[in-house]
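Only one protein chain is missing from this complex, and each of the others stays in its spot.
Let's look at chain A:
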Amino acid sequence: MNGTPVLQIEHLTGGYSLGRPVLHNIEFQVSPGEMVGLIGLNGAGKSTTMKHILGLMTPHQGGVSLLGHTREEDPEAYQAALAFVPESPLLYDELTVREHMEFAARAYSVAPEVYEERAAALLKLFRMEEKADSLSLHLSKGMKQKVMIMCAFIARPSLYVIDEPFLGLDPLGIRSLLDFMMDLKRSGASILLSSHILSTIENYCDRFVVLHQGSVIAQGTLKEIAQVARMPGATLEDIFYNLVKGGD
């Protein structure tokens, strides 16, 4: 899992107004084939960090690079190197489930035959075959979330940025998603995942970045952050609780 990082965040300070940054000097990286869990309380800055990665916000200081290049250098190549699953599903009412995947495949230049193959596999995996030709506005929230996830997985970018993917998913959906992410990881893809379901991601993520009040207060493997919290052998939930309680 070594080599040039897929995602490199250096000294990132940013937010919605210049005088009041939300993020303070954030630094972390995601290596190829690595799954990193970005964890923090509500308002810790997880979504703001993700928005900076996606290029939806401009850093006040520092920067974000993907495969060694910033968004300013080549916006299209930068965007093509990552796929995003937002916390709330954002779909087009006018498109069916299958058409969403087709749109994503076209946008990411996935070959038609590869798209057909991947779409069939994803529809089966997430048990959405019967809904494939339904308009997205007729789907439940969980199903919409599945469509977002399938659209991200139809492409094979270097980095997946996934914000609270388990919200609204049924238990089978969560299992399918985790298994699929593990497969992707094994194939060399990198994943930055934000979730509050710490007990679930504990066994799947290689490393964790703990954000609190806009700063990274700990990062590393479970063992490493346990050392920071002086709680060797503790669960992620206990470590996290101890870290953020101490940070207040």
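Quick note on the criterion: a contact is a pair of C-beta atoms (placed from the backbone, for glycine too) under 8 Å apart; a residue touches a chain by one contact, two chains touch by 3 or more; residues count from 1.
Everything that follows uses one rule, which is that contacts and distances are computed from a predicted model.
A chain of the complex is left out here; the name its UniProt entry carries, from "VWFA domain-containing protein", "PPM-type phosphatase domain-containing protein", "Stage III sporulation protein AB" or "ABC transporter permease", is "ABC transporter permease". Of the candidate positions A:Leu135, A:Ile197 or A:Met231, contact with the unshown chain belongs to A:Leu135. Across A:Gly43, A:Gly68 or A:Pro112, the residue that sits in touch with the chain not pictured is A:Pro112.
Remark: the omitted chain is touched by one listed residue; of A:Ala80, A:Ala132, A:Ile174 or A:Ile197 this is A:Ala80. One chain is missing from the display, and on chain A it is touched by residues 54, 56, 75-76, 79-80, 83-84, 86, 90-95, 99, 102-104, 106-109, 111-112, 135, 137.
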